[in-house]
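Only a single protein chain was left out; the remaining protein chains are all shown in position.
Letters A, B, C and D mark the chains as written, and numbering starts fresh at 1 in each.
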Amino acid sequence: MNFFSEPLTLMTFFPLVGVLVLLFLPSDKKNVLRWTALVTSLITFGISLWVLTMFRSANPDLQLVAKYDWITVAGWNIQYHMGVDGLSILLVLLTTFLTPISILSTWTAVEERVKDFMIFFTLLEVGMLGVFLAQDLFLFYIFWEFTLVPMYFLIGIWGGPRRIYAAIKFFLYTMAGSILMLLAILFVGIQAGTFSVPDLAANLSGMYASGLIDPKTQMMLFVAFAAAFAIKVPMWPLHSWLPDAHVEAPTAGSVILAGVLLKMGTYGFLRFNIPLFPNATIAAAPWIALLATIGIIYGAAVSYAQSDVKKLVAYSSVSHLGFVMLGMFALNAQGISGGILQMVNHGLSTGALFLLVGMIYEQTHTREIKVYGGLWKITPVFGSIMLIVALSSMGLPGLNGFVGEFTILLGAWGAGMDGGSFAPMGGVWWAGLSALGVIMAAIYILFMFQRMFLGPQGEIVDEVKKHGHALRDLNWREILTIVPILIFIFWIGLYPAPFFNLMAPAVDKMVAALQAAAMAMH
Amino acid sequence: MPQSSDFQTILPLTILTVWACVLLLVDLFIPKTQKWITATLAAAGLAVTLGVTLAQLGGPASTGFSGMVVQDGFSTFLNALQLVCGLLGVALAFGYVKRMGLERGEYYTLLLFSVIGMMLMVQAADLIMVFLALEMLSIPLYVLAAFNRTQSASEESGLKYFLLGAFSTGFVVYGIALVFGATGTTNLAGILASAPTSGLLLTIGAALILVGFGFKVAAVPFHMWTPDVYQGAPTSVTGFMAAGAKIAGFAALLRVFSTAFPALAVDMTDILWALSALTMIGGNLLAISQSDIKRMLAYSSIAHAGYILMAFVPYGNPDVAPVSIAAGLFYLVAYAVTNFGAWGVVIAMEKSEGRGLAISDYAGLAKKHPVLAAAMTVFMLSLIGFPPTLGLVGKFYLFRAVLSGGFVWLAVIGVVTSLISAYYYLRVVVTMYMHEGEPTVEREFWLDFTWGLSALATVVLSFIPQALFVMASSALLK
Amino acid sequence: MVPVNFYIILSAILFTIGAMGVLVRRNPLIIFMSIELMLNSANLAMVAFSSAIKSFSGQIFVFFVIAVAAAEVGVGLALIVQIFKSRHSINVDEMNNLKG
Amino acid sequence: MNIDLILFIILALVAIATALGMLLSRNAVYSALFLVLNFATVAVFYLLLGAPFIAMAQITVYAGAIMVLFLFVIMLLGAEQLAPSKVIPAQKWVAGGLAFILVAETVYLLTVRGVPAGNILQPAESANSLGFLQQMGMMLFNEYLLPFEITSILLLVAMVGAIVLTKQEKGGQK
Partner (left out) sequence: MLFSETTSSGFFFLAPWIVFFPLIGLLTNLIFGGWFMKQPWGEKAIGWIASAASGAAFVASVLLAYSLSLNHGEVVRWTLGQWIHIGELELDWTFRVDTLSTTMMLVVSGVGTLIHIYAIGYMHEDVRFKSDLGRYQRFFVFFNLFIIAMMILVGGDSYMMLFVGWEGVGLCSFLLIGFWYDMDTLARPSWANSNAAKKAFITNRIGDFGFLIAGFIMFWYLKSFQFDQAFEAAKSMPPEIIVAITLFMLIGVAGKSSQIPLYVWLPDAMAGPTPVSALIHAATMVTAGVYLVARSAPLYTLVPQAQYIVAMTGAVTALFAATIAVGQYDIKKVLAYSTISQLGFMVAAVGMGAFVAGMFHLATHAFFKALLFLSAGSVILGLERGHHHLAHHGHGDHHEEVFDPGDMRNMGGLRKTMPVTFWLYMIGTLALAGIFPFAGFWSKDEILLDASLHYPTVYILLTIAAFFTAFYMGRQIWMVFFGQPRHEAAAHAEESPLIITAPLMVLAALSVLGGLLNLPFEGFHNLTHWLGYTLEEVEGLPLNLQVAGISTILALIAIAISWFIYGRNPLKKGQADPLKKPLGLIFTGMENKWFVDEGYWAVFVDRYIDISRFLADVIDWKFWHDFVHDKVIAGTYNWLANIALNDYADQKGINAFFDGWGKVTQWLSATTRKVQNGFVRSYALSIMLGVVLILGYLLLK
């Protein structure tokens, strides 16, 4: 297998080269280690851009496919099957984009066991890319579970005071969902005789039509898959691990956790639940919408009452991902496209929020909102960037968040109308209530921004001074870390067309398939 | 009179037996300080036998000694596995016994005899052979468990193992008697061919035999000896026992049940189902509260017996059994590989007089010995069933088989208990990586080799499991 | 003419008594003897069956059981003696350091 | 009621009584002696069942060799009687209950469920003849050659084990 004819494989496993190099580097050469990891991730990012150039956005199907028989003995039919299509290309790019940024953010934040950190982080990238690229359920499952391991260490070793609790909770919760998925994967594999996702979709639809798999079974499979993904997303009410994990994780971990790992859940719905179980999807859509809507409102309300800024951002993820779920299960082009874009947006905005919070935490060692205040005056650049990111997160038009939220809500409203996926239950109420989330987002985001950056100077400023150094504004490295995200925040906000174009054919294809399934149901 | 073809069927066994007997004599001339020679010779014997066994791979099946033994793909596969276990058992012991002051040549000969018993168990085609093989494998293990005579724990372990082992043997013998009574023969094929006078008598006989095997593989409720014996026995013995005895027990169980009792599947499936479920639940739940790594791994081995048992549940269903049993065999291999690694790490951490065995002693291991900690992490992940390890592939295979057999709830119990297990396995990882401590580690080549190889195999084989799959599936009983 | 069932019931009773011995006695020697009784009762059943169906193989099996019992006794008694030497007691109830 | 049955019942009662004696004796020596009696009774059964060779083996190996070994060890260790202990008091009752159920199950199996049918026939004449022994020997060395050889190795292993366990190490730690 020539790696250069296999860009996806090359991209996914390239970080392993970095891991190998890291393994042989002395652990006290911290900067060498950092640079190695950074360069590795940058090259991976480069490869992903190369992949992008080869990606034909007009093609709705999987592209750059690498497909080899892997385990085909003993009645197994497992393939090494990687491919990228409009549904995943953006997430792949998001992953390769956020990884170097996260590594950059650890430059001074991580001083302990740098080598281990970089190894785990680089390994994590392999897992994440694999999740988004794998087109074989078994392969997917391997990557899916694998991502847990490095993340577990990242939280558990470099996290906050309750890190072990958080790490174990993170691990067990995610695993609790994925084991149900494992059973469903096996069941589906046995029934359809293949684990390949595209083949499965074809085989299963035949089995639904012929009644080999009855609707109830289909629904159970849907639920089993959904269990894994919903915990990861996390959908309300399965979000309880998230605040712990986010609060305790080191900055880079939070960034990746929010930026990419949560997307694995929503992506899972998109890649597996919707295409493989279309009838169950249609039946479940209003219920998902209900949960998503509750999540949006609940997450936003709970965010507002947080006293810990990381927790606030964590709960805001519950709200934001509620939007993503709502959009995807609108099952129309607007909703799904918006959902995908919102995944990217959330990755950028929330990732950036965590980065920024991490930057200030590094100086103050506290995340209590109430001790801050008036920071904008002391750290104008930091404040301004925070403002942009916060606005992006609350969906200000012209910034990326709006494009996603708007299309999602638009799609959701359409889904609530006659013939739409939410019409059987709730109808336009889901979109209407979810739109309240827009107001509530403003409330908690502005609350956070005000309490930290506006108003009179907070006690932390003097507190820090007591330790002999004043609060400083962002340095060049930190600005360099955050600016790429800012560029995308504006780009997607102002000119999202290239992003939508990447996914449009694939989304249309999915919508068409769903419509066909809906027709077949009636 | 036996023909040469008869000996052909037990060729590896013969070689190893002769070697063991010779070694027994040779050892007398090896000075006390040079016992590594005995170890090397034992390993050489195992290696040679392994070579011979592998040469038999793919050969035709044959029976020998008036149907007493059989040599087929199944036996070759498992014999090879047992021999590898034996080799790893020697490797584990190599430095350990010296460090613990147990270095005596008989250790290795007894180990060889135990391997002989295991191989015999795999090849047995008559209940008499099964019984003898069971004893052949057990008696050396009783002695080995009590090998550390300076430690009362070791003696206690030996006695408990012995008394309970003999007790369970009583059931096996009684079971064989009932089977004989029902069918008039002890030959496995003969039992199948016979028209039993009473199905119920046969069933009960089979059930009593199952008790014996259940004891050997440590299935709940026949498991209670396991933690005590595993904890008390010298760790190198425990490591060997945990894999070898389990493999042998399962092999015999499989051989006996699918050759002789497929007709009893209706009743046995329920019992196996219950045993499997109980074993998974019990093993995992009890493991949670352990603070001693040896006990924890002991319960873990109980739990894994439960998983493997899952594969045997549909043994009588010709549609499902082949896949299912192949999955069980595969899982056995995965378990054995991981198991040796884990015990290897335990040995590396163990100090004399039983110190260094608490899980809390592993604190800080990742900082001081990152490679060892990484290897242990791999083993723990494999035991949970997490990628990228053989454990995941094994579980995947296993659950697939169980599901295709239609045992959805059993599979659910399986996955839920694996979730529970994640907690206690992770605790080891947490301790190694996230707590501060100053652990010291014993480094010796063969020990490093064992856990290193196991770790490597656990990871690498998870990516290229085909060969193992092929072997496991070809090892099916026709 | 004794029905074979009578023999089996007898052997079962003896077997159970043996099992009881394992369960209730604290002297490992007696436990061990009880195990021998269990084996013995199995042998009885075997011979009874063997006789009922006129097959020698049952008897030969019994022969092997006796031989194995002898081997077990060798090891078992050695173990008990050794333990007595180190502890000066053989009460199994005092051997519960390993537990939990 | 025929004579065989009467004989059987008498012997069975003796066997059960001796077994219970073994079980209940306070003194280990008594237990051992009860067991010897029991073994002897069983040997008589073997004779009745037409298995004289096994009966002989029973007497010589079991009642003779093994039990003597037991007695020897009991005497050697002075372990005739153990100090009474009060641990796990419920054990006795639970065990008794289980034993009762086990017996009940067997009886239910063999009487109510009625298996296996059939009677023990009068031992064939040949059973006590030399030809029978010869035949048995032939079987042992033909059909059962491998188990036979394995038994020999098993005994060897047991021997090694016993030595390993008890051998006083020269300059050992003890």
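FYI, a contact is a pair of C-beta atoms (placed from the backbone, for glycine too) under 8 Å apart; a residue touches a chain by one contact, two chains touch by 3 or more.
It should be emphasised that the depicted structure is a prediction, and the values quoted were computed from it without experimental measurement.
Undergrad: As a test of the contact rule: which chains in view would the missing one touch?
TA: Result: the unshown chain touches A, B, C, D.
Undergrad: With respect to the chain omitted from the figure, which of A:Val438, A:Leu471, A:Leu486 or A:Ala517 is a touching residue?
TA: A:Val438
Undergrad: From the list B:Leu102, B:Ala133 or B:Leu210, which touches the chain that is not on show?
TA: Among B:Leu102, B:Ala133 or B:Leu210, only B:Leu210 touches the chain that is not shown.
Undergrad: Have a look at A:Gly189, A:Pro278 or A:Pro496 and name the one touching the chain we're not showing.
TA: A:Pro496
Undergrad: Return the single residue from A:Phe171, A:Phe195, A:Tyr208 or A:Trp376 that touches the missing chain.
TA: Among A:Phe171, A:Phe195, A:Tyr208 or A:Trp376, only A:Trp376 touches the chain that is not shown.
Undergrad: Could you list which residues of chain C touch the chain missing from the display?
TA: Here the touching residues of chain C are 19, 22-26, 31, 92-93, 95-100.
Undergrad: Need a quick check: the contact residues on chain A for the chain that isn't drawn.
TA: 162, 164-165, 168-169, 237, 240-241, 243-244, 298, 301-306, 315, 332-334, 337-338, 373-374, 376-377, 380, 391, 396-398, 402-403, 406-407, 409-410, 413-414, 417, 428, 431-432, 435-436, 438-439, 442-443, 446-447, 450, 453-457, 494-497, 500, 504, 507-508
Undergrad: Touching the missing chain, which residues of chain B?
TA: Its contact residues with the unshown chain are 159-160, 163-164, 167-168, 171, 200, 203-204, 207-208, 210-211, 214-215, 221-225, 227-228, 267, 270-271, 285-286, 288-289, 291, 359-360, 420, 423-424, 427.
Note that only the chains that are shown with their structure count from here on.
Undergrad: Using mean C-alpha positions as chain centres, tell me how far chain C is from chain D in Å, no decimals.
TA: 6
Undergrad: Roughly how many whole angstrom separate the Cα centroids of chain A and chain C?
TA: From the centre of chain A to the centre of chain C is 65 Å.
Undergrad: Of all residues in chain D, which are in touch with two or more distinct other chains?
TA: Touching at least two other chains: 116, 118, 143-144, 147, 151, 154, 157-158, 161, 163, 165, 174.
Undergrad: Where in chain A do residues touch at least two different other chains?
TA: As it turns out, chain A has no residue touching two or more other chains.
Undergrad: Quick one: which bits of chain B touch chain D in the complex? Just the residue numbers, please.
TA: Contact set of chain B toward chain D: 1-2, 6, 10, 17, 21, 24, 64-66, 68-69, 101, 104, 106, 109-110, 113, 116, 120, 126, 128-129, 132-133, 135-136, 139-140, 142-143, 146-147, 149-150, 158, 181-182, 197-198, 200-201, 204.
Undergrad: Would you tell me which residues of chain A are touching chain B in their complex?
TA: So the residues of chain A touching chain B come out as 70-76, 113, 116, 138, 141-143, 145-146, 148-149, 152-153, 156-157, 163-164, 167-168, 171-172, 175-176, 179-180, 182-183, 186-187, 189-190.
Undergrad: In the complex formed with chain C, which residues of chain D make contact?
TA: 2, 4-5, 8, 12, 15-16, 19-20, 22-23, 28, 31-32, 35, 38-39, 42, 45-46, 49-51, 53-54, 57-58, 61-62, 65-66, 69-70, 73-74, 76-77, 79, 82-83, 85, 87-88, 91-92, 95-96, 98-99, 102-103, 106-107, 110-111, 116, 118-124, 135-136, 139-140, 143-144, 147, 151, 154-155, 157-159, 161-163, 165-166, 174
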